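Provided herewith is a single structure, encoded as C-alpha cells, for subsequent inquiry.
Every protein chain except one is present and positioned as in the full complex.
Moving on to chain A:
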Amino acid sequence: MADLSINFAGIRAPNPFWLASAPPTNSGAQIHRAFEYGWGGAVWKTIGAPVLNISNRYGGLTLGGQRLQAINNVELISDRPLEVNLREIAEVKRLWPDRAVIVSAMVDADPQAWKDIVMMIEDTGADGIELNYGCPQGMSERGMGAAVGQVPEMCELNTHWVTSVTRLPVIVKLTPNITRITDPAHAALAGGAHALSLINTINSIMKVDLDTLQITPSIGGRGTHGGYAGPAVKPIALNMLSELVTDPQVIRSGVPISGMGGIQTWRDAAEFLLLGAGSLQVCTAVMHYGYRLIDDLTDGLSRWMDDHGFQTIADVTGRAVSQVSTFGQLDLGYQAVARINPDKCIQCNLCYAACNDTAHQCIDLVAPDGVRVNPGFDPRASGKEVALGRPTPQVRESDCVGCALCANVCPVDGCIEMVSVPSGRPHVTWDELTAQRPAVTQTWPAMETYREETGIEIH
C-alpha cells in the first residue's frame, strides 16, 4: 500500500488532503468531525480582524443540470471572536496530534498587528500559519486579503513581518486575481515564506436571476462580485501551479506548494500532485458533499499510486512538471491525426458538425455502401431502421491538422483517438527556427519559401 503521509515544510500529516481555510473549517467541532472522517489536516478558517458577515453568501453554477460546478461566495473571514477560535484550535490540536492544523490569518497591514496574532497562533500549538492574501471581496476593501496579494511589495513586507517573529512554517496563499502569479510568489519568497499555496478564489459574478432580474446572490436587492471556486476553476489552478513549479526562483527556493482549486476527486488530486503540489486543499467539493468525501480521495489516490508503483507522495509530486513548456519549445514537426474507431462510433456525428463548421472540414460522412454523402434526410423514410443506413464519420487524414476538436466533442470514451503519424516535416521548435532563420518568422514571403522547402501545406 502506498504511503500517503506528507511532510510539507515541516508540517506532517497522515495524508495530503487538508480542508482549505473556508466554511468547512469554521469551528473546532467541525474540524474534529472532519478528522474523525480521516482528513489529513485543516487550515482553520481565517482569523483576524473583527467582521460581520451578510446574508446570503453563495451563488452556485449549474451546468447541464449538474449543480455546483462552481460556487462563488461573498463570505468574509471568521466572524467568531478570536479567543473562541484560538481556544478551539488548541483543543483540536491537543486531541489530534498527528493531523496538520494550520491557522489562516489576516490582519491590518501593520507589523504589530501581525506580531500579536502570530504569537496567539503559536500559543495554540498549531503546526503552521497560512497568510490569506487572497480574499477578493470584503476584506480587500479594508487593505487586507487580495489587496496585499495583488501588490508584490505589500506581499513581501507583510510576509516579512510574520516570518521574522515566528518559529512556525509560514504558507503564503496567493490570489489568482493578478496578471502574473510569479510576481507575488517572488515577493512572498523574498519575505521569507516557507511555502506557497494557490489558488484563492477568482473574482466573479455568478449569475443574474432571469425571473427577478436580480444579481445572485441578491443581498437585499444588491449584488457584488464574489470569489469563484469549485470544479470549474481547476484548469486555472493547474496552470498557475505549473507557472510556480517551473519558475527558476521558486525552484531555487525549494519551497513546497499546497495546491487547491477545484479538487473534487482523487483524480483531480493526482493531477495537482503530478504538477508539483506537495499537499492538497479541498473546499467546494466538501461544501457540496460533506466530509465523507475523504474516503474515496485517499482510497482512490492510494490505489492509483499502487497501480503506478508510486510508494510515497513525494514520488508523485512533480512527475509531470518536466513536460511543461512554452510555445516556442514545442516541436513544429510533430503531427497527430484523429482516428475514429468505427466499432465504437455511435454516429451522433457531433465530430462531423464540429469539424465541418468550425475546424478544417476533414471529416466525411460515409454511407454503409461506402459512398460519401452529405447530411440530410429522405422525407419518405421513417422508422428505427433509418439508424441502420446511417452514415459514419470518417477522417480524411491527409487533410487533418490534428486539432483534436473532434476527439473533444465525441461522447464515447476512446472512440476518437489522436494518433501520432510521421509528418515528413523537420523537427524544429519555433525558438530554434527563430534563431536559425529569423527571416522566416518575420516576413510572409520567407515563410512561404520555408513552407515550400519543407513540404508544409496549409489548406
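Quick notes on this structure:
Here is the rule we use: a residue touches a chain if its C-beta (ideal position, glycine included) is under 8 Å from a C-beta of that chain, and two chains touch if they have at least 3 such contacts; residues count from 1.
Operating definition for what follows: contacts and distances are computed from a predicted model.
Missing chain, UniProt name from the options "Arginine/ornithine antiporter ArcD", "Cysteine desulfurase", "Dihydropyrimidine dehydrogenase subunit A" or "Cytochrome c-type biogenesis protein": "Dihydropyrimidine dehydrogenase subunit A". Of the candidate positions A:I236, A:L274 or A:A353, contact with the unshown chain belongs to A:A353.
Residue-wise, the contact with the chain that is not shown comes from A:V373, picked out of A:A29, A:V208, A:I251 or A:V373.
Within the set A:A29, A:V208 or A:V386, the residue that contacts the chain not displayed is A:V386. Hidden from this view is one chain, which touches chain A at 64-66, 346-350, 352-353, 361, 365, 372-387, 390, 411-412.
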